[in-house]
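Take a look at the structure below.
Only one protein chain is missing; all other protein chains are in place.
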Amino acid sequence: MNASHDNSELQELYRDLILDHARKPRNFKRLDNATHTAQGINPLCGDKLRLYLCVDPNDRIIEVGFEGSGCAISMASASLLTETVEDLSVEDADACFGAVTGRLTRQSTDIAAPRNVDLTKLKALDGVREHPSRIKCATLAWHALHAALDPSQSIATTE
Amino acid sequence: MNASHDNSELQELYRDLILDHARKPRNFKRLDNATHTAQGINPLCGDKLRLYLCVDPNDRIIEVGFEGSGCAISMASASLLTETVEDLSVEDADACFGAVTGRLTRQSTDIAAPRNVDLTKLKALDGVREHPSRIKCATLAWHALHAALDPSQSIATTE
Amino acid sequence: MSQPRLNSPTDIATCRDDFPALHQEVNGHALVYLDSAASAQQPTTVIDAVARYQREDHANVHRGVHTLSHRATELYEGARDKLRDFVNASSRTEIVLTSGTTESINLVAQSYCRPLLQPGDQVLITWLEHHSNIVPWQLVCEQTGAELIVAPVNDRGEVERDQLRDLMTERVKLLGIGHVSNALGTINPLSEIIAEAKNLGITVLVDGAQGVPHMTVDVQALGCDFYAFSGHKMYGPTGTGVLWGREALLEEMPPYKGGGDMILEVSFDHTVFNELPYKFEAGTPNIAGTIGFGAAVDYLQSVGLENIHEHEKSLHDYMVHKLVDVDGIRLIGTAADQASVQSFLLNDIHPHDLGTILDHQGVAVRTGHHCAMPVMQRFGLPGTTRASLGLYNSSDDIDRLISALEKARQVFA
Partner (left out) sequence: MSQPRLNSPTDIATCRDDFPALHQEVNGHALVYLDSAASAQQPTTVIDAVARYQREDHANVHRGVHTLSHRATELYEGARDKLRDFVNASSRTEIVLTSGTTESINLVAQSYCRPLLQPGDQVLITWLEHHSNIVPWQLVCEQTGAELIVAPVNDRGEVERDQLRDLMTERVKLLGIGHVSNALGTINPLSEIIAEAKNLGITVLVDGAQGVPHMTVDVQALGCDFYAFSGHKMYGPTGTGVLWGREALLEEMPPYKGGGDMILEVSFDHTVFNELPYKFEAGTPNIAGTIGFGAAVDYLQSVGLENIHEHEKSLHDYMVHKLVDVDGIRLIGTAADQASVQSFLLNDIHPHDLGTILDHQGVAVRTGHHCAMPVMQRFGLPGTTRASLGLYNSSDDIDRLISALEKARQVFA
């Protein structure tokens, strides 16, 4: 394998968009008025974050925030998540969970994203598919989203 | 390996003397007036016996008995033991323990039997040396003897 | 990285070829291995899966981002998936990997029973049990002041159903019962017994060590709460085992051992335990062994448990048929429903002597109490000689056993 191939695969994983979101995560804040929250823990590498959602009476997510620490992939994924699900209905947000995790794990390619949601930006995460040990980093925030929307859960792990 | 060799090795182990002592163990009795006693357990096969000694004030073993159940080798060995150590001093009896176990395990050939004791009959047990998993059966009663003479022990196992 | 499997189902008649240990001479005779109930031999696929893992894929599991660590984790967790499928657990979180049946049962005794049992409570077992399904309960009863009670068996070696039923009261907090007796071969009518226990709200642990090698096990259909088994009784490596437990029960139980892997977060004020099944898996596990365990599942499934059951049943019938013709034989264990395990006595020859004489002729049997002293006491015996069959045995093996027994009669004539 030559060095340029090397670099291109690494650059596929650490795209500029990822590095940008990792360095300057959007909506990196605690929401004191959150109606839903959940923690995500990846015991493998110690990634740990808490996701906050404000859901209005019509089941629309009106504000999203997160706090925590972790690798570039998990931070970028959480940051992208906050941009994606803000303003969605709870149902659509959960469908995004299915679509994104299905896409990254290649397990369920048939879960379509909701029509009205554009997941193009999230393709930036596709590089993890070549790095199986990193998939859990990319899905961590999404599992936390799913857990936050499910009243029976409060900690999401990626195991 | 031909059949006659087969048989000869088995007959070496189960000599007539062994089978005779196994079927009609000598001194197979509990001594209610025992001064020393110890149990021998071979957890491998469930052989279990109790040895009784009456030792007089001059440290001479004046009576020996045993009870228990076990394989032919362990019963015959116990029976032969009782014949051997009766009338010996405690010291000589313990020397016999060393000589017999040393001989059977081939570990310490240099432990000589006491001069005044004839261990010839015990050569009948030599067949076990070709059957390593049976050595413990042959030494069980001897370990019990050693334990009985050692005030700090009460159960001897062959492990 | 998983070992190649035949696509066509393996023919049971040729299985013997898959087991290298069977192809050797012992004391000048071709080995006849009739001790599978103690530990089965392993097929080449299992031995190779272990060796290949050690040579190519080894690293610690669950902990690393590097390639070998990922490969090791995938192989290890892949074995868990196979085991889930093998006993039809409803989820992989219910498959706790242990070092064997003994550890699985101790886990339940300490994590489930110890916090629960009060003086006056009872744990119920049967006279048939292996020490591994007795002593853990004795220990926890002593620790908690609860009482161990025991259902008797009849002269054929079957649990006395009426008396077992009478012992099931609301004082009983757990019933621990073997699937198949390793000493006598008795197959317990588990479905009925479990249904009776569950009707009374009694938690049921099945010691499946001797169940899984011989028949299809479906833990959901059985209806028990815990099912424990070992890799080495089913053609896998020793030092591997499973505790299957219902998720709802496992969820409530405190951890058994503390250490790496079983925690999410450790600090000196506050430690958060990991999810199932990892909460019960502290420390670096037996990785290679577990991968071999998975390969053993593949092997059993390629042969087919139905085929194994049928093959062993007809061999066992043949063995009993031949044994009863031997002068001076006495069968111990004659249950109506029996696995391919047979205990017996020959004249007054002590089993240990008989074992030596058979070994001398290349026939490997087990002699003694079979780690089931109480059932030996029940029959008033210090031990028996036991021939136990695996999928690789044949009627030739039985014939060799029979002629070796004849020789023993001569030696002790």
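List of remarks:
Chains here go by letter, A, B and C, matching the order in which they are written, and residues are numbered from 1 within each.
Here is the rule we go by: a residue touches a chain if its C-beta (ideal position, glycine included) is under 8 Å from a C-beta of that chain, and two chains touch if they have at least 3 such contacts.
Remember, it's a predicted structure, so these values are computed and weren't measured experimentally.
With respect to the full assembly, the chain omitted from this view is in touch with A, B, C. Only one residue in the set C:157, C:185, C:208 or C:239 touches the chain that does not appear here, and it is C:239. Annotation: of C:159, C:287 or C:315, C:287 touches the absent chain (contact as defined above).
Across C:186, C:230 or C:342, the single residue that touches the chain missing here is C:230.
Screening B:45, B:124 or B:144 for touch with the missing chain picks out B:45. Hidden from this view is one chain, which touches subunit C at 20-21, 24, 26-27, 31, 33, 35, 38-39, 41-42, 46-47, 50-51, 54-60, 63-69, 99-103, 105-106, 109, 130-132, 134-139, 148, 150, 230, 232, 237-240, 254-255, 257-263, 265-268, 271, 282-289, 352, 355-356, 358-359, 363-368, 371, 373-374, 377. In the full complex, subunit A touches the hidden chain at residues 1, 5-6, 9-11, 13-14, 19, 44-48, 69-73, 131, 133-134, 137.
Where subunit B meets the missing chain, the touching residues are 41, 43-45, 48, 132-134, 155, 157, 159.
Note that in this section only the chains that are shown with their structure count from here on.
If you average the CA atoms of subunit A and of subunit B, the two centres end up 76 Å from each other.
A straight line joining the Cα centres of subunit A and subunit C is 44 Å long. Contact of a single residue of subunit C with at least two other chains is seen at no position.
Touching two or more other chains at once is no residue of subunit A.
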